[in-house]
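What follows is a structure written as C-alpha cells; I'll ask about it next.
A protein chain is absent from this complex, but the other protein chains hold their places.
Let's look at chain A:
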Amino acid sequence: GSPGSSFRGRCSVPETAMGKKLIGCPVCIEHKKYSRNALLFNLGLVCDARTKTCALEPIVKKLSGYLTTLELESGFISNEESKQKLLPIMSTLLEELNATGACTLPIDESNTINLKLIEQRRDPLIVQEYDVPVFTQCKDHFIKSQWDLTTQQILAYIDGFRHIQKISAEADVELNLVRIAVQNLLYYGVVTLVSIFQYSNVYCTTPTVQSLIDDRSIQEECLNYVTKKGQKRACLRDVFQLYCGLTPGTTVRDLCSRYSQQLQRVDERRLIQYGLMKALIRRLQKYPVKVTRDERSRPPRLYTGCHSYDEICCKTGMSYKELDERLENDPNIIVCWK
C-alpha cells in the first residue's frame, strides 16, 4: 500500500506470506506543484524470504536518496517522459546486482548512479600487543597499493612470527597504529592471529585435529605448508604423529627431540603455525596467581590469573626465563595452564 507520511526515509523490511521479503524506503516530497501537494514514491527490492538482506538495505537507501535528488533537481520521476527511463534502470539494477554485486546506472548525460554490495562482516577481536598476525593466503596475493600507508609500511614485517609489539618497534610505527592496521586486516580476513612462538611453548590437540584425516583439502594444504623448503613433501603419518605428539607438559623442544625422524622433512615452526591457524592445536598459556599474601603487601596486579606469561613478558619486558625464575622462588604463587 502507499506509505504513510510517517515512513519517509525509513528502510523497511516486512516478510510477506508468499515467502518473499520486500525492502523499501518510502519517500515523500511535499510541494504545491504536485497534485495533492506531495509526491510519494518507493523503490523496493524483492528477495526470497530466506535471503540475508542486510547488505541490500544500504543500496535501497542510497537509491532512494539519489532518486530524491534527481526529482528535486529535474523532476525526474514526476515527468512522464523521463519516468519511462525507470524501467530500463530497474532491469539493469536487477541484472547487474545479481551478476556481479555492483552496478552502474546511467541516467542521463550528467548523471550516473554507482552502487555496490558491501559484505557485512563480524566485528573482529581486539588485537593485543602480544598477538602475532599471519597471512591467511600467500602475501603476494594482496596488491600492496590498495592498502593505506600504515598498513603498507608494516606489511613486510608480518611474517607469522613477529608479534605486534615487535612489528611496531622494527617498522618504527606507533603501537596503536599497528594495532588498528592489523585489526583492519583481521576484519577483511587477510590475516589471522596466532600466539608468539617459542621452543618452550606447550600445545595440545583439539578435536579438530581429526580433520587432517577426514578432509583431503586440509591434508594437501597442510602438507604443502609444513614441508621444509626444497624437500620432498612430508607424509601425512609423520605430520599427524607430530601434532598428536603435542601434549600438555610437552614443549616444542621435547617434541623435536622425540620425533626427530618425523621432523626431517617438516619445519616445526610452520607446523605449529598451521596448526594454530586451522585450530588443529591450541596453545597452553601459563597464568600465575598469587594465592596467599601478607596483609601488608599490595594486592597482586598482574598475578591474578587474568594475565598470561605472554602478556606479562610483553608488558614488563622480562623474558620467560626471567619470569620463571622470579616466580619459582615465590611460594605464594601458583601457576595454572590453560
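Convention: a contact is a pair of C-beta atoms (placed from the backbone, for glycine too) under 8 Å apart; a residue touches a chain by one contact, two chains touch by 3 or more; residues count from 1.
Definition applied: contacts and distances are computed from a predicted model.
The UniProt record for the undisplayed chain lists the protein name "GATOR complex protein NPRL3", from the options "GATOR complex protein NPRL3", "GATOR2 complex protein WDR24", "U6 snRNA-associated Sm-like protein LSm7" or "Serine/threonine protein phosphatase 2A regulatory subunit". The residue touching the chain not shown here, chosen from A:H163, A:R179 or A:K290, is A:K290. Among A:V209, A:V226 or A:L327, the one in contact with the hidden chain is A:V209.
Considering the complete assembly, chain A touches the hidden chain via residues 4-15, 17, 29, 54, 58, 61-62, 65, 68, 72, 118, 120, 123, 187, 204-207, 209-210, 213-214, 216, 219-220, 223, 232-233, 235-237, 240-241, 243-244, 247-249, 282, 287, 289-291, 300, 304-306, 334-338.
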